[in-house]
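All protein chains but one are shown at their positions in the complex.
== subunit A ==
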Amino acid sequence: MSGFPILSLMLLVPLAAALACLYLDAKSARVVALVATLVDLALGIVLWMNFDVGGAQWQFQERHELFSGFSYALGIDGIALLLIMLSVFLMPICIGASWNSIEKRVGEYMAAFLLVETLMIGVFVAQDIFLFYMFFEAGLIPMYLIIGIWGGADRIYASYKFFLYTLLGSVLMLVAMLWMVHTAGTTSVPELMNYDFDPKVQTWLWLAFFASFAVKMPMWPVHTWLPAAHVQAPTAGSVILAGVLLKMGGYGFIRFSLPMFPEASAQFAPLVWGLSMAAVVITSLIALVQDDMKKLIAYSSVAHMAIVTIGLFAFNPQGLEGSMLVMLSHGLVSGALFLCVGIIYDRLHTREIARYGGLAINMPRYALFFLLFTMASIGLPGTSGFVGEFLSLGGIYQASSWTALICTTGIILGAAYMLYLYRRVVFGDQKNADAAAMVDLDARELIMVGALGLAVLWMGVYPESFIAPMRADIAALDARLARAKPEGDAKLAMGKQKPAHEEAAAHEGAH
């Protein structure tokens, strides 16, 4: 496998297909898009199979110097691998979700999606900080188009809001990147990850990156673009937005903020905890009162992303691995939930919860899968949602019991708003004749939700498949963070009389 530019190929396949789609009629554009995304999925599987778990930190590296320091440098570690897998897994589902529901300008639509795929993968494989920046920011452009052209009635406002929020952050981040490259003398991400910046400067750099990542995440209170964007975006747009684009903020934290600015990260950890606690409580309560299905799930995403940020800033392996798993799980589950909304939206053309009801009667298969994803969103053990949430919360408990307590209330509130949604849509009697006449899942839909369902259960029952590739990377990050790690609030103190050997065991346990 060595030497074969598989990462470049993964970037190229959707890009070439995107160009082709621009010139094709609707029917062939759909086929080309599906084939291209499936090829990328196959390449992703090849990548995973060939990824040497426990081998070198950076694998599949490619490097071409362009001009003075700026280079086309690609490479992945386990963290990037998993997020790439998530992207290539969700893309064919997005194309499938758009198969019938998109009727105007299909070629351009598919081109936009394929371009998003290239850019997403680009974000995760880029090893040059400016290359990363280009992918990171350019990814918004096709997304902006998808919402603005194929979105709902209020799409212009939504896309504008989406854009305005992200603009501010990206400018600040760019300035910070320039400073970093200037100081460290390298544009290489792996080198920068091991460069020790002056802690005083770190503060400013951290804040500049934070401005960008917090919006992308999104963290409270810079989250209001998300519900607007989701509500207006077509189904597949929501799937990819929730599934992968939201993960870029988390990826940014784990790839840049934490390893490059450990002292500043520790310094600002209480800020992140505070915002996360606010997000869990506030956005969960907001989700409870929504009448619009997509808005409800969008708000729940903000609450879930807060579990990612507390895990990242817990400064221990459980927190870090937990937040990675929450990201992967949320990618699958919220994508699946948006897909579930899209499936009934295609039939009834409304997102208003009250228009549905009693779907368990006429759509039993749909009810089953919707239940599975609802439970995964709630974090039921055995589904993907649990493992990450549990590790993240367990991680933060070691750092701050208050934060853990407040954020764990998310399991109560999450159950409340998701089950309330499920009850109104699936339970109850059939109130509306048109909702009662909806047919159950067809083969295309069954394949899509079935694939997501299996992935959700796999990650819940045997998450080792997903933890193993990143274990070494997380351990390396944890080691790098160790010097700045904030002391937890537990401060276990032994009682007066105790056998010596048990004290030793207990101290081991406390770490």
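Keep this in mind: contacts are C-beta pairs under 8 Å (C-beta built on N, C-alpha and C of every residue); 3 or more make two chains touch, one makes a residue touch a chain; residues count from 1.
Just so we're on the same page, contacts and distances are computed from a predicted model.
Student: Identify the UniProt protein name of the omitted chain, choosing among "CoA transferase subunit B", "NADH-ubiquinone oxidoreductase chain 5", "Phosphonate C-P lyase system protein PhnL" or "Sarcosine oxidase subunit delta".
Tutor: Of "CoA transferase subunit B", "NADH-ubiquinone oxidoreductase chain 5", "Phosphonate C-P lyase system protein PhnL" or "Sarcosine oxidase subunit delta", the absent chain's UniProt record names it "NADH-ubiquinone oxidoreductase chain 5".
Student: Looking at A:405, A:437, A:454 or A:482, which residue reaches the missing chain?
Tutor: If we include the chain that is not displayed, A:405 is the one touching it.
Student: Among A:51, A:109, A:133 or A:313, exactly one should touch the missing chain; which is it?
Tutor: The missing chain is touched by A:133.
Student: Would you mind spotting which of A:274, A:428 or A:486 touches the chain that isn't drawn?
Tutor: The missing chain is touched by A:428.
Student: Write down which of A:89, A:124 or A:225 is the residue touching the left-out chain.
Tutor: Final answer for the missing-chain contact: A:225.
Student: Against the chain that's been left off, what residues of subunit A make contact? List them.
Tutor: Subunit A touches the chain not shown through residues 67-70, 130, 133-134, 137-138, 140-141, 144-145, 156, 160-161, 163-165, 167, 170-171, 174, 177-178, 181-182, 187, 221-222, 224-225, 282-283, 285-290, 316-318, 321-322, 358, 360-361, 364, 375, 380-382, 386-387, 390-391, 393-394, 397-398, 401-402, 404-405, 408-409, 411-413, 415-416, 419-420, 423, 426-429, 461-464, 467, 471, 475, 478, 488-499, 502-503, 505-506, 508-511.
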